[in-house]
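Removed from the display is one protein chain of the complex; every other protein chain stays in position.
Moving on, here comes subunit A:
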């Protein structure tokens, strides 16, 4: 196959280059320029409120950031947010995928309803949950709690991070469901039937056939969600603004505060570098997986 093409390769190579030039150049610029600037700023003294103070800062910004308790609070919140949302969406998504794979009346419509939250813009989902669902006196959850005789929870004051987790999980559960449901469709029904004939119960089938089959899709869900969840922003912006105190400030929100509220470009950039490193650790695994898939 390569031999027959060999003659046209150099010409083809040139054409390939020309055709790809626009996309590659733009993406290269989009990546290199801001990345370089972030890196550069992170070593500079640069605060928009103090125009006189400039110059090379060495590791000052990093030192300042790494010794700032706010960073560690934000890192902790980021980890909790990512961890909890992942746990809820992956476990929930797997169970829901099994459920929605079964035959039942109106399954198509039920599936469509269940994946809907994924298509709702983040500012809408956050505000609908904050107000109509979680409002301490007029929200639906408060009404439900009171109607069964429980005290209403003031979600955003007493459980701020949990509230954010619930909102974000509600948005991403449908994503996990959608991906895992697609993966379910390639499950070999004959194998399931054979296992059933051999006397395997539904639980055994789930653990020994379904789950191994979904392994790969589950890891894809985990990695993609991690990349997006590391930098959750809008949901925090419209509900808690990172508060009370720093209770719901994650890394993305801390960088936003440093950059656009404190105008401290240097420190914000150092934070940006940390966020990029964290995301890249996940991205390496994801790219490797996609690459493997390209080969088959």
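As a working rule, contacts are C-beta pairs under 8 Å (C-beta built on N, C-alpha and C of every residue); 3 or more make two chains touch, one makes a residue touch a chain; residues count from 1.
In this section, contacts and distances are computed from a predicted model.
The UniProt record for the undisplayed chain lists the protein name "Carbohydrate ABC transporter permease", from the options "Electron transfer flavoprotein subunit alpha", "Glutaredoxin", "Nicotinate dehydrogenase subunit A" or "Carbohydrate ABC transporter permease".
Set against the missing chain, the residues A:87, A:124 or A:150 yield one that touches it, A:124. Interface note for the absent chain: among A:84, A:155 or A:256, the touching residue is A:256.
Mapped onto subunit A, the interface with the missing chain covers residues 9, 12-13, 15-16, 19-20, 22-24, 26-27, 30-31, 33-35, 37-38, 41, 96, 99-100, 102-107, 109-125, 127-133, 138, 140, 143, 170, 173-175, 178-179, 182-183, 186, 196-197, 199, 201, 216-217, 220, 224, 227, 230-231, 233-234, 237-239, 251-252, 255-256, 259-260, 265, 268-269, 272-273, 275-276, 278-280, 282-283, 286-287, 289-291, 293-294.
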